[in-house]
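A protein chain is absent from this complex, but the other protein chains hold their places.
Letters are used for the chains, namely A, B and C, taken in the order the chains are written, and counting of residues starts over at 1 for each.
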Amino acid sequence: MKIMNIVKSINNALDLMLRENNKVVVYGEDVGVEGGVFRVTEDLQKKHGVERVFDSPLAESTIVGSAIGMAIAGYRPVVEIQFSGFAYPALDQIISHMARMRNRTRGKFTSPVVVRMPYGGGINALEMHSESMEAFYAHTPGLKVVIPSTPYDAKGLLISAIESDDPIIFMEPKRIYRAIKQEVPEEKYAIPIGKAKVLKKGNDVTMIAYGAMIRECQKAIVMAEKEGVDVELIDLRTIYPLDKETIADSIKKTGRVVFVAEEPTSFGVGSEIMALANEEAFLSLEAPPKRVTGFDTIVPYPQGEHFYMQTPEKILFELLETARF
Amino acid sequence: MKIMNIVKSINNALDLMLRENNKVVVYGEDVGVEGGVFRVTEDLQKKHGVERVFDSPLAESTIVGSAIGMAIAGYRPVVEIQFSGFAYPALDQIISHMARMRNRTRGKFTSPVVVRMPYGGGINALEMHSESMEAFYAHTPGLKVVIPSTPYDAKGLLISAIESDDPIIFMEPKRIYRAIKQEVPEEKYAIPIGKAKVLKKGNDVTMIAYGAMIRECQKAIVMAEKEGVDVELIDLRTIYPLDKETIADSIKKTGRVVFVAEEPTSFGVGSEIMALANEEAFLSLEAPPKRVTGFDTIVPYPQGEHFYMQTPEKILFELLETARF
Amino acid sequence: MFEVYHPVKGELFEVIDNKGNIINQEWFPEIDDSTVLKAYKDMLFARTVDLMIVSYQRQGRIYTYPPNYGQEAVSQAVASQVDVENDWVVPAFRELPLYLAKGAQLRDVFLMYMGDEKGASWSESKRMLPISVPIATQLPHAVGLGYALKMDKEKHVVYAFVGDGGTSTGDFHEAMNFAQVWKVPVVFIVQNNQFAISVPFNTQSGADTIAVKAMGYGMKGIRVDGNDFFAMYSAVRDASDYAREGSGPVLIEAVTYRKGAHTTSDDPYKYRTKEEEEEWDKKDPLKRLKYYLMERELWNNKDEELLLKTFKKEIDQAFLDTENSMSYELNEVFDHLYADQLGDLIRQKKRYKEFMEWKAKRQESVQNK
Partner (left out) sequence: MFEVYHPVKGELFEVIDNKGNIINQEWFPEIDDSTVLKAYKDMLFARTVDLMIVSYQRQGRIYTYPPNYGQEAVSQAVASQVDVENDWVVPAFRELPLYLAKGAQLRDVFLMYMGDEKGASWSESKRMLPISVPIATQLPHAVGLGYALKMDKEKHVVYAFVGDGGTSTGDFHEAMNFAQVWKVPVVFIVQNNQFAISVPFNTQSGADTIAVKAMGYGMKGIRVDGNDFFAMYSAVRDASDYAREGSGPVLIEAVTYRKGAHTTSDDPYKYRTKEEEEEWDKKDPLKRLKYYLMERELWNNKDEELLLKTFKKEIDQAFLDTENSMSYELNEVFDHLYADQLGDLIRQKKRYKEFMEWKAKRQESVQNK
């Protein structure tokens, strides 16, 4: 065991998979020499050579598109999009091909590509650097969408993603890249995709979140406890496919749901959680399921970002309303 | 008044706006000489000249991107994406710029572009030609998303879209391009964006749909009537912003909601409607709001498409369950 | 070759004239008569398939179809020398002779355009991607396949196709640049058939040729008469040798003409003249090759008549077999999207079956009334 933050544990997972499987390649803008702008791929080129860990030209569509080709030929490319806000030029390759190659060819050709991208706000960056558009990917048939919230999960989920025969969108909460440290085994282990995790048991309200919001929720929950509200916290870990059983079981128990995320509210992941609560636990609902999510606006520049972000207090405010409905 | 189908009424709206406002330009692939692959822009080049109605190179990103530039300079470009499945290369321009130029410049520069795109299935086409990914646009802050279901609405809504100071995604139900004929005034009129329309009053269930699904719903409703179920039918017409008042009022009255669309079920427009039902009418709900929507799969090729599409019978099946819950 | 016919010169690389006479002996390929004859027959076969599909389409037995009519020599030049097992083919959608050479079955082609995904994967053929519906988006895949060949130290090549319209897309540009930076063994072949649906080349492209675009990537490029089988054959051979040796990618502009409609839904007379078509008809790739063969007494009209008869029978039989054996189960919709069965899809499938049962019962009860 070693103490790792998320940057380190992802680096460790990549290192390990590069060592174990010579079909794994890692590339993207500044991924090689520089080791990535967040240093997630640091030293991997030194360890595994310039043919397997390398810089690409600045062109997101073909970063993903070429990875699809490699994957068809038996490789396991793990590509990095520097910020999730720069994945938009790659959406066509992701939607039209990465997600569909298997279906289109009745399984003859597959595209088990992992697209890694840091997402979310809270790092005082300019526009386009704080996006949380995971709902795009979740709504795209053929993809799986994974978002870890801890170093331990990040490693185990990334290993599963690389070993998965399906294409994976792997979104990394850059805000907590270095903020959370944890003991992480140095050997290989996998955390299954599609399984949520109940981080805390509770009876009054089911709180659902993922990524960097988990930490904010945990703070809110401590405050809520003082107000006598006992919260069950679920870390989704996979956005698509949702772990409907875990979520529904919890809602059936508590009758109340609060969903917390950075995304714009409307037509987001939260909407699907609201739908799920209805479809799976309608008769148990004691209060309207609630979204504590971003405004339907552009994430503001740093000076205004605090208005947009979900803070423990804001979560508490909404949580108490739901608990006392 | 003249009898028009949707192709004709859109053509008429474009013709009228080109005549009235010399800042309106219309372009896209095959839009000029050919008049569009669906003939929506037929004869417009002849009438208004090759400078205002023209063919562009095959490049969706710059079709939209150049329109943003023109709009900043005071033009009102109406661009056509040949099929909504080929809009994906333009998503970056749509999300990163078209939707944000006003916000980014605090209103100094705006991008009142109208992006027209035929969407939806049912025309026996190959892959990528039957997409219904309106939820992408609805989830993108800064856009408005409009989908007409009749010739009359198509004209009035398109005129509003061209006159709107906001960027508009205008999705056209190609399946019923020529299927519905209606009297349409030849003069100018506008239908407000953001206003749903109650097509039929009813007391038992609120049915919500748009585009080509309206017709299927109407057929289902006739069948339901025979089973003693009285349905209220709402045509959304605008997907974002949703007309929450109209929707909520109806749900409060009926206590039951069925949403019908072609889109993949998860994380779609339907999810937001489910959320809305909860947030706005929780205490009135007598049954879990229901989605009658596409599978979370790729729209099958024509031989399999009937499995995927919402038919009157399938709608009835789900409707009855909700009505009798 | 790529220096002699350097794209900056804007020259067209040709080997035979419209009457099949050799006009460029120096670059006439080393190729034996039997290969030439086979190429002719294969092109004739492809053309016959095309024509018959168009007629099936008119009969309402097939959906929209994009013919290869007039462009057959371009992909036949690859078909005549492709390594069927090992080279990769990345199609656009007008390379029928090559699909068939690479192991696709007529059934696949029929199924595809009759609206069944089962045709899209070319049954048992090796290393050939499905046709690409979104224009030019296949080119990045070719780059990745080339990278894999390079990593695996396989001395094979990727043949990637795209149309003149496709060269306007961002993906074309990105893929060309990646290919050259990574020096992958990809032969890019642009079928410049003068139109993208209704849009003519001069409205499509700022440059006078497509070959010249190679220069913007530091790539080898050449502008070839795509209706001249021998010129195409030579160009493809030199390009693939170059790529196979690890020297990097090559761009071939194949200048050709789409003699037919864009697809069966299109009417070309909205945007071009009969005169133009007649002009290009003289350059028809089959006619030219036929002149060549007849001149050498390797072929005559009677041979052709006989062969066409056999072809038609074979094709019609295959079409009937396909029609008669078509089936599309609910499972087809769900079962190939993910490697495993997702809960959501299982639930959705189950719900659909419940609906089917309900529907069946309801029809029964209606009938019983």
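Remarks
In this text, a residue touches a chain if its C-beta (ideal position, glycine included) is under 8 Å from a C-beta of that chain, and two chains touch if they have at least 3 such contacts.
Every value quoted in this text rests on a predicted model; they were computed, and no experiment measured them.
When the missing chain is restored to the complex, the residue among A:5, A:61 or A:182 that touches it is A:61. For the chain missing from the display, the contacting residue among B:38, B:75 or B:136 is B:75, taking the whole complex into account.
Of the candidate positions C:57, C:76, C:132 or C:168, contact with the hidden chain is made by C:168.
Interface with the hidden chain, as seen from chain B, comprises residues 25, 51, 56-57, 59, 61-62, 64-75, 77, 89, 92-93, 96-97, 102-110, 141-142, 144, 164-166, 194, 241-242, 244-245. Taking the complete complex into account, residues 29-30, 33-35, 37, 55, 57-59, 61, 85-86, 88-89, 124-129, 265-266, 295-298, 300-305, 307-308, 313-314, 317-318 of chain A touch the chain not shown. Residues of chain C in touch with the missing chain: 8, 168-174, 176-177, 179-181, 203-208, 212-219.
Definition applied: only the chains that are shown with their structure count from here on.
The most distant chain from chain B is C, comparing centres defined as mean Cα coordinates.
If each chain is reduced to the centroid of its CA atoms, chain B and chain C end up 35 Å from each other.
Here the CA centre of chain A is 30 Å from the CA centre of chain B. In chain C, the residues touching two or more other chains are 117, 120, 133-134, 137, 170-171, 332, 337, 342, 344.
The residues of chain B that reach two or more other chains are 61, 85, 88-89, 127-128, 266, 295-298, listed in rising order.
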